[in-house]
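The structure's right below; bear with me while I get my questions together.
As you look at this complex, bear in mind that one protein chain is not there, while each of the others sits in place.
Right, subunit A next:
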């Protein structure tokens, strides 16, 4: 017994080192699996506040590009509106939302794209009815999925995250596959499991497939950069060039699918 106590006392710093190492390795492993990083995330008031303050300064540097981007989107939406004869009301009836999807605008206060598992932080939280598993898009296409929230801030799993899996499809045919990221380039993501029979052409548009109830069908992702057969020789592996410049993001929208609880319920009863 005495020897054990002596051993512990002699090696107390090494044992303390091992203990802390176990904790940090545990946290690391947790962060490498989807939706597990519960404790260590930047959606808390201190880190959120720091990023918010820094963003309130740095957002001025990109004002011009951001304005151009918003103007471009406005023009696109207006042309859609006038060409399809949708009744353009000047007011929004906020007591009854028609349709399945509601949108919330948010601002990215922390961007990251050089790691393997990138997370963004936005300045809206559960107070603005942001919940886990809502989709996040920008004017040019898909950004990611909400992970953790607190009252004022939320973290977003970027599409540049190796744990992320989103269902995507070809725009012109309905052949679908899984969008994931291999961690190499912040401009390219990978679309896998596309059937060999699909006719792929360089430059074809890839959109979301609407299978997961997170994103509606037809949100833009990118264009085909190149493709090859994977090791099984049955499926294509496609490199998709993103429409979004992930290194320069500011204004985003969070999409909520009102029917998602119903769909989830149904899928749960099927299992």
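In the analysis below, contacts are C-beta pairs under 8 Å (C-beta built on N, C-alpha and C of every residue); 3 or more make two chains touch, one makes a residue touch a chain; residues count from 1.
The working rule: contacts and distances are computed from a predicted model.
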**Request:** Write down which listed name, "RND family transporter", "Rod shape-determining protein MreD", "TonB-dependent receptor" or "tRNA N6-adenosine threonylcarbamoyltransferase", is the UniProt protein name of the chain that is not shown.
**Result:** "Rod shape-determining protein MreD"
**Prompt:** Any idea which of A:81, A:115, A:201 or A:229 touches the chain not displayed?
**Reply:** A:115
**Complete:** Contacting the left-out chain: of A:24, A:173 or A:234, that is A:24
**Fill in**
Across the whole complex, the chain not displayed is touched by subunit A residues 12-13, 16-17, 20-21, 23-32, 37, 40-42, 44, 47, 50-51, 54, 110, 112-117, 119, 121, 155, 183, 186, 247
